[in-house]
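We show some of the complex, not the whole, and keep each chain where it was.
We just call them A and B in the order they show up, numbering each chain from 1.
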Amino acid sequence: MRQRSGPGVGLIGSGFMGRAHAFAFGAVAQAFGLERRPVLEMLADGSETSAQRAASALGFRRATADWEALVADPAVDVVSITTPNRLHAPMALAAIRHGKHVWCEKPLSATLDGAIAMTRAAEAAGVSTMVGFNYLKNPMVEVAREIVRSGEIGEITGYRGIHAEDFMADPDAPFSWRCRPEEAGGALADIGSHAIAMARFLLGEVDRVFASLDTIHTTRPLPEGGSAPVRVDDQAAMLLRFRDRPFTAIVSNSWLASGRDMQLAFEISGTKGALVFTQERFNELRYYRLGADGARKGFTTINAGPVHGEYGAFCPAGGHQIGFNDLKTIEAKKLLDAMDAGRDAETGFRDALSVLRVTEAARLASAEERWVRMEEIADA
Amino acid sequence: MRQRSGPGVGLIGSGFMGRAHAFAFGAVAQAFGLERRPVLEMLADGSETSAQRAASALGFRRATADWEALVADPAVDVVSITTPNRLHAPMALAAIRHGKHVWCEKPLSATLDGAIAMTRAAEAAGVSTMVGFNYLKNPMVEVAREIVRSGEIGEITGYRGIHAEDFMADPDAPFSWRCRPEEAGGALADIGSHAIAMARFLLGEVDRVFASLDTIHTTRPLPEGGSAPVRVDDQAAMLLRFRDRPFTAIVSNSWLASGRDMQLAFEISGTKGALVFTQERFNELRYYRLGADGARKGFTTINAGPVHGEYGAFCPAGGHQIGFNDLKTIEAKKLLDAMDAGRDAETGFRDALSVLRVTEAARLASAEERWVRMEEIADA
């Protein structure tokens, strides 16, 4: 009677996101009552020791220091890549070569070329892919998109979005991979990509981009002493035009935003209503709809509940709240669905490439101080 | 290298709370990196069919319609009881007879006698027990208690607490077990117990009680047609005196509170500060501390993060938020810790009995319109 074994999972990396993938694959069968329960087959990490420790803690059957062995392992059906950004492309390409499905953290790749190659390879191989834009898996964000698409708040006339955190606000925050462009460092790639992905999720494809990137703290202390010049952006202000939208959207990001842990937020205005959201309270959606009675006008704070998308997989009672890891569990579910259906998932490589291309366009726009059309940026 | 098998779990019931227990036992090893992973051994439900369906969906090895077999099964080490309230006592007593540890949903029992018997039996047998006052497992509530205990906000001088929801606000909400006193129906037992448990968690033992219980909707429609008289309370207003506190606390509850999904909230005042909390935004704690600069006076909204108790088991980044099921996972962890240590858990049977005694005192106080001392209520 026990659930049949489902796809074998290979996880590369055991940090924040590695654990999140492990939690998601561990919980998804229970939450969604899946007939086939994913098997936590193998975990690869930097050393045998760390891999064994992580595998034990996270419940994986086997551990390895050799990620190439993992992606080649016949018991592994889907590979989770949660390593530093510059490793995404080689790992994903290798996994795809072995016919594996891939769940990769964002940004898709440290280079545009890498992302294009990944997208082409995945599509040629016909594997399912997923990229970790987990905040888009929030049922309340899906509700927001439905409201936008259905016309419930009229024609959309404005958008302001942001992703701001403060983990680099201290000028003495140390130099790290985040400060190196070749590792997809910089706030735009790191968190701006979430803000872009959110806008695109809600509004459709970007058409052209203007941007201004700031590097405020131009050197950072090295852990080993001394300091190094910083060659990445601390924040970006972007103006985006979308293909079928009549307005200029404002999308910005910063990792210098003191006091902010997770301000991935937006306000959408329509001719008949509006939506306000922040990831800081992601079980809520503030909703305004033009009504007949001006004396009762105002924004309604909707609490997430089982009437909202996948919330009910976790809890049958509204207002009880899902957590960050539940978003990753929904992400895992969507990947498994895609694998079952033999298609790509939403927010797969193709979508992630589109986001990455917007960040490239923003860099170019900022450097050349002009609007950049998306056609100027290479595509898969 | 795989995690060694941990205690065998037997789950009775597969509704809201049954699933929550299954999620918790499924996730606890990953979240806390346990060496011994609980084994989802057996699930009992009303019928073979429903038990098998639930066992499959939730990942249990075996299913049964016979809960007595479950509590007697040698592979079961800990029994989760998530059945209707009147079944808590017989099931728990049977499980304890077989030397099992018990995780029981609240209220501990439909009768005070049952709860006393359960508490005595568990203590005599030396098993570990846990009762599902899951909201007390919230790291931010634990932080609140530390702040109260440490004197960080001075001497405590006031408390107002509530648990309000609206699932019975409609006068036409149907008659159900919730409307029967013999099944521990009524808002006081159902959600008031959470409000009492919260106050007791933060302030210590109750000394005496005044209360006024209302039954607003005196009949409710029967599902089969017609209507039945309601013999339970819809809401309660309680005044509580605590053993070592100089003030009268106000604790109330209602299941008629239209618009409220989960308003388990409190405000604590001290001579040097205050705390404001609501489960509606349970990853936040509003905090005021008297400072030197009156021009910067105000409540600070603290976002939960890894500096706060067990939050870090789920996420290393502040502001990302844990969800309802994570609270249950923490609860499971505390039970497993107690089992390992050979002691009882906090919010075990003894604590739950204390909460139940306060609800009894409140009923008596309301009926006789007088303050009732806790010594008047039978104890284990």
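Note that contacts are C-beta pairs under 8 Å (C-beta built on N, C-alpha and C of every residue); 3 or more make two chains touch, one makes a residue touch a chain.
Bear in mind that the values here come from a model prediction, so they are computed numbers and not experimental data.
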Whole-complex copy count for this homo-oligomer, where the file places 2 chains? 4
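Definition applied: only the chains that are shown with their structure count from here on.
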The distance between the C-alpha centres of chain A and chain B, rounded to whole Å, is 35
Name, in rising order, each residue of chain A that touches chain B in their complex. 1-3, 16, 19-20, 22-23, 26-27, 29-31, 33-35, 37, 52, 55-63, 260-262, 280-283, 303, 305, 314-326
